[in-house]
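Notes follow once the structure below has been shown.
Yeah, one chain of the complex is gone here, protein chain that is, but the others are all in their spots.
Showing chain A:
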Amino acid sequence: MLYREAGDFKTGYRSDGQTFPIRLDRWGYYALVAVAFLVVPFLINDYWANAVLVPFLIYAIAALGLNILTGYAGQVSLGTGGFMAVGAYAVYKLMTAFPDVSIVIHILLAGGITAIVGMLFGLPSLRIKGFYLAVATLAAQFFLVWLFNKVPWFYNYSASGQITAPERTVLGMAVTGPATSAPAKYLICLCFAFVLAWIARNLTRGMLGRKWMAIRDMDIAAEIIGVNPLTAKLSAFAVSSFFVGIAGALLFSVYLGAAEVGEAFGINKSFLILFMIIIGGLGSIFGSFAGAAFMVLLPVLLKNVLVGGLGWPTDLAAHIELMIVGVLIIAFLIVEPHGLARLWALAKEKLRLWPFPH
């Protein structure tokens, strides 16, 4: 009923190779984008922006970044939090040093700086892989957090070591600082998420993405067929860190407004984003969004249901919430180790054959 393919014919390679080959999917996607850009900004209030949608979009960008590295290129990384911190501190230094340059440019530059740092820490990946690489990137995480705590230049010598985002505007609307309206916050994050997801999708289905996947699936075989592991791995680290850096820059400047490196970008953040891509689905753009939604929205939802709806004590609710999220993660991974994206794909297959399965 839903996924009727009758009459949905492809007559060229171009139409066969598009991102959404099924017409209904495509329409659904257009409708979603239209609602996200044209409807939500008019309905959104402070609570929805700050507690739900803005963190979701920012974490989705970070998950996209890590998914490129871990999901597509097969390089395990536990340094995501540290790389987000690079993005945040880069954008802070740029914002305060060049107040007249547009914040959009600063955020992109912060991504670029993170890409360079990411490539630097990606160098060990040429020699080591798997668990060993995970430990090397973990070192990056600890080193970067220590660095931003230790060197006062990074936080402009402020007394408390915190960084605070000053007000910056895009097209005359404040997007950082306390006076930012909810729609402005949401729209800037949405624009970045939309464009970056589009870039990620096209990178991963192009030559670069195929090289990454070849390296992931079997690096020796990939090398024999002519994939240069050096460029493939380092490009994966660079692109991934670029995404993660932008997520960090947005997290600090648009969402939080002030940050303290140990807390905002600690090891927990690395784990959180790793969980997102594992639950969402490794090697999938949709999975990055689904995983981010799962990890960001579920705790808020549970909190509102348990405390707001049922009136439980807050500490009991907080503990139960941890347990529920934990159990759900385990349950999901047992039922479908390939994550939410695979569940969604299976549901689609079923619907396409409905009502006549084989």
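Remarks
The rule is simple: a contact is a pair of C-beta atoms (placed from the backbone, for glycine too) under 8 Å apart; a residue touches a chain by one contact, two chains touch by 3 or more; residues count from 1.
As a working rule, contacts and distances are computed from a predicted model.
Among the names given as "ABC transporter permease", "Putative secreted solute-binding lipoprotein", "C-type cytochrome" or "Cobalt transport protein CbiN", UniProt records the absent chain under the name "ABC transporter permease".
Which of A:Asp8, A:Asp46 or A:Asp217 touches the hidden chain is settled by the complete complex: it is A:Asp46.
Which of A:Met84, A:Ala264 or A:Ala341 touches the hidden chain is settled by the complete complex: it is A:Ala264. When the omitted chain is restored, the residue from A:Leu126, A:Val151, A:Ala179 or A:Leu230 that touches it is A:Ala179.
When you scan A:Lys93, A:Lys211, A:Lys233 or A:Lys303 for touch with the missing chain, the hit is A:Lys303. Take chain A: the residues that touch the chain left off the picture are 45-48, 50-52, 55, 96, 149, 158-162, 164, 166-167, 177-179, 256-260, 262-264, 297, 300-301, 303-305, 307-309, 313-315, 317-319.
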